[in-house]
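With one protein chain removed, the remaining protein chains of the complex are shown where they sit.
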Amino acid sequence: TVQHIFKEIFKAGLELQEDDHRKALLVSRKKKPEDTIVTVKGETIGDGNPHFIMGPCAVESYEQVAEVAKAVKAKGLTLLRGGAFKPRSSPYDFQGLGLEGLKILKRVADEYDLAVISEIVNPADIETAVDYVDVIQIGARNMQNFELLKAAGRVNKPVLLKRGMSATIQEFINAAEYINSQGNGDIILCERGIRTYEKATRNTLDISAVPILKQETHLPVLVDVTHSTGRRDLLLPTAKAALAIGSDGVMAEVHPDPAVALSDSAQQMDIETFNQFIDELR
Amino acid sequence: TVQHIFKEIFKAGLELQEDDHRKALLVSRKKKPEDTIVTVKGETIGDGNPHFIMGPCAVESYEQVAEVAKAVKAKGLTLLRGGAFKPRSSPYDFQGLGLEGLKILKRVADEYDLAVISEIVNPADIETAVDYVDVIQIGARNMQNFELLKAAGRVNKPVLLKRGMSATIQEFINAAEYINSQGNGDIILCERGIRTYEKATRNTLDISAVPILKQETHLPVLVDVTHSTGRRDLLLPTAKAALAIGSDGVMAEVHPDPAVALSDSAQQMDIETFNQFIDELR
Amino acid sequence: TVQHIFKEIFKAGLELQEDDHRKALLVSRKKKPEDTIVTVKGETIGDGNPHFIMGPCAVESYEQVAEVAKAVKAKGLTLLRGGAFKPRSSPYDFQGLGLEGLKILKRVADEYDLAVISEIVNPADIETAVDYVDVIQIGARNMQNFELLKAAGRVNKPVLLKRGMSATIQEFINAAEYINSQGNGDIILCERGIRTYEKATRNTLDISAVPILKQETHLPVLVDVTHSTGRRDLLLPTAKAALAIGSDGVMAEVHPDPAVALSDSAQQMDIETFNQFIDELR
Partner (left out) sequence: TVQHIFKEIFKAGLELQEDDHRKALLVSRKKKPEDTIVTVKGETIGDGNPHFIMGPCAVESYEQVAEVAKAVKAKGLTLLRGGAFKPRSSPYDFQGLGLEGLKILKRVADEYDLAVISEIVNPADIETAVDYVDVIQIGARNMQNFELLKAAGRVNKPVLLKRGMSATIQEFINAAEYINSQGNGDIILCERGIRTYEKATRNTLDISAVPILKQETHLPVLVDVTHSTGRRDLLLPTAKAALAIGSDGVMAEVHPDPAVALSDSAQQMDIETFNQFIDELR
């Protein structure tokens, strides 16, 4: 029928248009050959030097965050992470302090002159978060929460986007494009391990993703060594591998007393280990 | 130190408490041995008989939905699916008609006396959706979008929860618990294939998940044969397997003219194939 | 250079030739549209009716095998399985009775008028095995042990080939082709679960592989419900699904006293469960 033919033509046109878009994703090297550098309180992520984002898994108290911040500052670092909204598998696990947690982070960051990175999980919270954090983190479980990506794309704040637990590299790039397509191009990608059959590590660090992402996009690429391995004894070796392969930096968890942490106690570094960790990587 | 010891005790107490919760998840058979039956416009899902949720991948127009609704009604079925908010890998793929799509579904459902199932992707839309849909679907990409789960748990409307692309069965059960923990126990689980290395199918249908979920929880369990296989030629055989293994029903996509569908054209049935599909399964 | 051009032409020719071979694999439906029926002591596997291959994981003693054989015979079945050469992850696990095991199987099979299926793991043993077994089994770990496949292809004895732990369907078909290419076309394929991230089951039963293998090849396809699930409680439901989706039969493990079995004790059926299993599937 004529209607059918018309639809086919329309569809072909649509595909052609989509194809054009695809060929020139905003985040792609094809579109923009030079590296994107995301500047956060003077740290220029993507400039070829290693950057470190360190801090506790979850914000538990002012004292806890301050103790880590002090150590971070003492090492000359600028970027402090800490979870206020915690996406947990079970509704009965500690869910984070929420807005209260963001306020603690902000207070500590101001006192120690640091920049704060924290995960936001609800599109409705993005607007508020902007007042408290310097970088909005979008976590692995939300990598294809497109409403959240779009909300993060509409604000004027860098976004750290983690790879989904079983996302392909192409899906990861497309998720970044969701943010960029809304106007926000200050995006940092973060490889954090993928889910495989292997159980010796919490996830399998897909180290090859780093050079591939650097080739395909112009965005900075970090490696989260804590969540990719889930093992304290592997943080330093994997961080070395990440920097050797061309990662723009490393993200890892530090807690003043990991044994009593309310989450991820098996994989956070204590302050002393953190100090050695940074020393060895420099 | 004393403080440390106190923290340890506190943490042990917390774990104990969490453990208790875990042992008696609201969705578990341990908590409630008898089957939950979710009633939607007279269809009693979970009653031991097979139920069918059929309809187009995406709502494209009134005419398209109406044509499928007519066929669904003609086969004596009640449950019509259709996507209004489409989570797509790329921001440049067709994203669905949104609220307009829900209105089309509602209009068609009223005309043909059917119940409507449609995916909601933003917590902020749950309240509105309640006026248009009979079952809120939460898709695979959002299975650990806990804000969305909690929002769905606060309304009085059945929820169809799809298994995440690489979610373990335990994580799937915990996601359902997020909904139930907010008060809404009308939950239907839906196995839709998991991501593996095999590429002959779009995903790998984890058929064993059906009896495991039926054992571990009291909730109805469906199988989405369209997304688990991604192949039109496998819809009927996998539907037979699903019903044989004890699934409470089957979900599949039907489009008046799959070749011109704006999404998933390779895996939707046309009306004639749909008619044969239902006939063979009865 | 001319040499280079010659090489390129040679290579292109080689590829063309390979391509032709590939298009018409001996095991493919393209080459032979009608179903292959493998006849073993009167059982015609691939004839459209369900067939059952039952028996202990490992041969432990004459008494043990005889007890299972008696039960198998009492149900009117013909095909008895039992492992004599056991490929085990650790060199310190029970490795099977070897040739002694084959002799026990042969003796019991003769006494109860059954056919015997047993795994062979060394190409050098194929010739000997022919005197003791009615079907040579090639296990998952050896699916790409091409020397073993070729050796099995050179004898006149049916071969049951199990899918490798992480083999694609295409690799599985190619492995069968290795056997057929040596002259032996009496091949039975056996889906036995693939390795995924999910740990609720020992492997993930890829049920969709059954209709795909039936489409792509003319060979009979069985499902090993024991190794795919690793759980006694899932044997019956998955067997029902296997038969519903078009499998030519089911393979499962039976042991007179699973609790004391020298291998796989958690997943073997006892005689009574076996009796119910067969009754329910008929």
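In order of appearance the chains are A, B and C, and numbering begins at 1 in each one.
Operating definition for what follows: a residue touches a chain if its C-beta (ideal position, glycine included) is under 8 Å from a C-beta of that chain, and two chains touch if they have at least 3 such contacts.
Quick caveat, the model's predicted, so the values are computed rather than measured.
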Per the touch definition above, residue among C:Asn122, C:Gln215 or C:Asn275 touching the missing chain: C:Asn122
Residue, one of A:Thr44, A:Thr168 or A:Ser265, that touches the chain absent here: A:Thr168
Residue touching the undisplayed chain, where the options are B:His51, B:Lys86, B:Arg195 or B:Lys240: B:Arg195
Selected from A:Met54, A:Leu234, A:Met251 or A:Ile278 as touching the chain missing from the view: A:Leu234
Contacts of subunit A with the absent chain, listed as residue ranges: 166, 168-170, 194, 196-201, 204-212, 215, 228-229, 233-234, 237-238, 240-246
Contact set of subunit C toward the excluded chain (per top definition): 4, 7-8, 11, 14, 17-18, 21-22, 87-94, 121-124, 141-142, 144-148, 165-166, 170-171, 174, 177-178, 181, 195, 257, 259-260, 262
Interface with the unshown chain - residue positions in subunit B: 166, 195-197, 199
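One rule holds in what follows: only the chains that are shown with their structure count from here on.
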Cα-superposition angle relating the copies subunit B and subunit A, to nearest 5°: 180
Distance between the centres, which are taken as Cα means, of subunit C and subunit A, whole angstrom: 46
Averaged-CA centre spacing for the pair subunit B and subunit A, given as whole angstrom: 29
Subunit C residues counted as touching two or more neighbouring chains: 166, 196-197, 199
